[in-house]
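To start, I am sharing the structure in question, which I have written as structure tokens.
With one protein chain withheld, the remaining protein chains of the complex are depicted in position.
Naming follows writing order (A, B and C), and every chain is counted from residue 1.
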Amino acid sequence: MRENKKITIVLGVIGADVHAVGNRILHHAFSEAGFNVVNIGVMASQEEFINAAIETNADVIVVSSLYGHGEIDCRGLKEKTVEAGLTDVRLYVGGNLVVGKQDWKETEKKFKNMGFDRVYPPGTMPQEVIDDLIEDFNLS
Amino acid sequence: MRENKKITIVLGVIGADVHAVGNRILHHAFSEAGFNVVNIGVMASQEEFINAAIETNADVIVVSSLYGHGEIDCRGLKEKTVEAGLTDVRLYVGGNLVVGKQDWKETEKKFKNMGFDRVYPPGTMPQEVIDDLIEDFNLS
Amino acid sequence: MEVELAKGKIDWDYFNQLRSEVLQAWPTGQEVNLEEAAAYHKELSPQRRFPELLKAAEREGRTLAQPRAGVALLQEHIELLQYLEKEGEADCLPTTIDSYTRQNRYNEAQKGIDESRKEGRSMLNGFPAVNHGVAACREVIEAVDVPVQVRHGTPDARLLAEITLAGGFTSFEGGGISYNIPYAKAVPLERSLAHWQYVDRLVGYYQDQGITINRELFGPLTGTLVPPCISHSIGIIEALLAAQQGVKSITLGYGQCGSLLQDVAAVITLKELAAEYLKKFGYTDVELSTVFHQWMGGFPQDESRAFGVIGWGAASAALAKANKVIVKTSHEAMGVPTKEANAAGIKATKQVLNMLKDQSLPESEELRVEKDIICKEVRVILDRVIDFGEGNLALGTVRAFKAGVLDVPFAPSKFNYGKLLPARDNNGAVRLLDFGNLPFSREIIEFHQEKIAERGREEGRQPSFQMVIDDIYAIGKGMLVGRPR
Partner (left out) sequence: MEVELAKGKIDWDYFNQLRSEVLQAWPTGQEVNLEEAAAYHKELSPQRRFPELLKAAEREGRTLAQPRAGVALLQEHIELLQYLEKEGEADCLPTTIDSYTRQNRYNEAQKGIDESRKEGRSMLNGFPAVNHGVAACREVIEAVDVPVQVRHGTPDARLLAEITLAGGFTSFEGGGISYNIPYAKAVPLERSLAHWQYVDRLVGYYQDQGITINRELFGPLTGTLVPPCISHSIGIIEALLAAQQGVKSITLGYGQCGSLLQDVAAVITLKELAAEYLKKFGYTDVELSTVFHQWMGGFPQDESRAFGVIGWGAASAALAKANKVIVKTSHEAMGVPTKEANAAGIKATKQVLNMLKDQSLPESEELRVEKDIICKEVRVILDRVIDFGEGNLALGTVRAFKAGVLDVPFAPSKFNYGKLLPARDNNGAVRLLDFGNLPFSREIIEFHQEKIAERGREEGRQPSFQMVIDDIYAIGKGMLVGRPR
């Protein structure tokens, strides 16, 4: 197992979203890959993400949104991290971000504009995020 | 049963086409509706249609083509009827007239241009043709 | 007011005390007038009534097809339902409620409505019925010719029930367990059970006025490898709790697992066991029906592959002779479906249902084994829950969850014991790898262990959490059993 322990991930499912299965698998996959995972679970508010990141001195916040309200739920998160002084914390988001099957390019742009560093389409496998984490944090 | 006996229909499946089921059902439906049906069956050449029409003094030729080669097989049929002096005989055609699922308007135009009086899309039920026959021959 | 778990039918005066508080939670609560609502229902044409439709389906031996559907705005929602009725040929319709309403966050739902108006597309994943109110609900009911049901996932659905039932809906999905454990994180069971006793009591009120409202229990739970014994036990408890409040038309739900034998056995035993326990509790006049959910877990992204899953779900439902099937769409893995995709799912389903209407899976040794094990498992769980309750089934349920005698795989609720690990056996049936605290006999445990061991031998690996993960992904990747690569 790689020495990824130094990287701390705050993981959670934002808003009123209760989709728990993907969260459990991401937790498992990130841990197996050697990361330090702080899982705040489903139905997590923006504040819970921020607080967990502050408390654990996190490197990256991985937000899941499956149920379609991601657009409403994620607005302002970036601004809140900045306010909280978490300017170096990276923001990833993935799942089924919007309501319905929409043009992916549009959705990606929307979330990038909201301040997310990486935005993932439905069905992204954990290994892809792990590879990106390794790249983003020069771990390889 | 209506008095449609006076109208004689030459019915057949043109070209190298062996689709026999629809032909059998059309035969049954036209007969039940009281028409005089001369069924030359499947794999009928243009000549067979013309000859049958001459021999039986037919009022209408109903051409089926299911297998996709209808476009090639039907070309020149109108001209041959004219040559044979069958200028009053109406020409109907139906089935799966072209290869593949194509724009119906286009196909209809193509067959109208070839000289067919009525052109029917896939899945046309016998009753529709019967209604048209009644209209075209003022039988109602 | 403190929640209290009723032992029997809630006293009407007490109910009214609770009621005045419930109706204050959002302004539209004031629109509800029970007598007027009962009168409205009496005028409703029978073809728009769910209980009648279900009885007809049972009589004719056919399986009804029902989609999921709901958007933020009233007019759009009506157009959606009309489309699914006309183009999709749906036998009955839903009104799927959005996730904010499900969490009683009516303010956020309002924001969603407003933004949807602005953006010109639905920003909500369902229809916020509470915000729209009673009159709007009646517009929905009257806009279509088939019955419409409220489908959601709401731990506290009291206001939603008040408004939608007064609004003319004739079926209401959910239950104190099935709409809490998979749908919430921190709602205590005693609370959701009490809130659902309220809903059932409300339905019981209508029943007392001669108006039967169908209650459907949400069988699939988390939709992810839930073994039949778990969903059956929970469904039967919810049926008993509903019957206690005077409910007379109950639809028991089950989410397809994917193994034909297990799924057929499950549908058959679900009705049999429910009737058995209802009788045990003295309820002999409850109309029972079954609903089969096409695969509720992760779907393939590819639309044609999704059609394959849908077709198999339809076939299993028909062969099991379920009374109703809830239809998925080819967009499932991507997002809430367009109306066209939704209609396509219904039509593919109906084609299969109709082709299989006169067929069923014949009795066989293998089917008998599956039915047997389900019955044994359910009886041992239910009898323990009943014992725990000491005469109060709702209380027994709370205690059972605490003890892990009831446990739902992958549920988000912190009031779930959370120790079960399901995995498929070598033929695709869902078994248990970890039993948590289920009160299973040695015989049952060995049955599961041997089944999973058989798969392990076939795959040359020890059963483990990796096997579970492989199974979770399997259907999405085009298999049933998550074989190692």
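Keep this in mind: a contact is a pair of C-beta atoms (placed from the backbone, for glycine too) under 8 Å apart; a residue touches a chain by one contact, two chains touch by 3 or more.
Keep in mind that what you see is a predicted model, and the values were worked out from it rather than measured.
Engineer: Which of the visible chains would the unseen chain be in contact with across the whole complex?
Structural biologist: B, C
Engineer: Which one touches the absent chain: C:Ile310, C:Leu432 or C:Ile452?
Structural biologist: C:Ile310
Engineer: Would you mind spotting which of C:Glu21, C:Asp302 or C:Asp372 touches the chain that isn't drawn?
Structural biologist: Residue touching the absent chain, from the options given: C:Asp302.
Engineer: Of C:Val226, C:Ala343 or C:Val408, which residue touches the hidden chain?
Structural biologist: C:Ala343
Engineer: Suppose we count only contacts with the excluded chain; which residues of chain C make the list?
Structural biologist: 258-261, 300, 302-312, 314-315, 319, 343-352, 354-359, 362-367, 426-428, 475, 478-481
Engineer: Go through chain B and note every residue touching the omitted chain.
Structural biologist: Listed in rising order, the touching residues are 15-18, 20-21, 24-25, 28, 41-43, 67-69, 71-72, 96, 98-102, 122-123.
Heads up, the rule we're going with is that only the chains that are shown with their structure count from here on.
Engineer: What graph shape do the protein chains here make by touch: line, ring, star, complete or other?
Structural biologist: other
Engineer: When the C-alpha atoms of chain B and chain C are each averaged to a single point, how far apart are the two points in Å?
Structural biologist: 54
Engineer: Counting only Cα atoms for the centres, state how far chain A is from chain B in Å.
Structural biologist: The mean C-alpha positions of chain A and chain B differ by 65 Å.
Engineer: Using mean CA coordinates as chain centres, what's the gap between chain A and chain C in Å?
Structural biologist: 30
Engineer: Where in chain B do residues touch at least two different other chains?
Structural biologist: Nothing qualifies.
Engineer: Which chain C residues touch at least two other chains?
Structural biologist: Residues: none.
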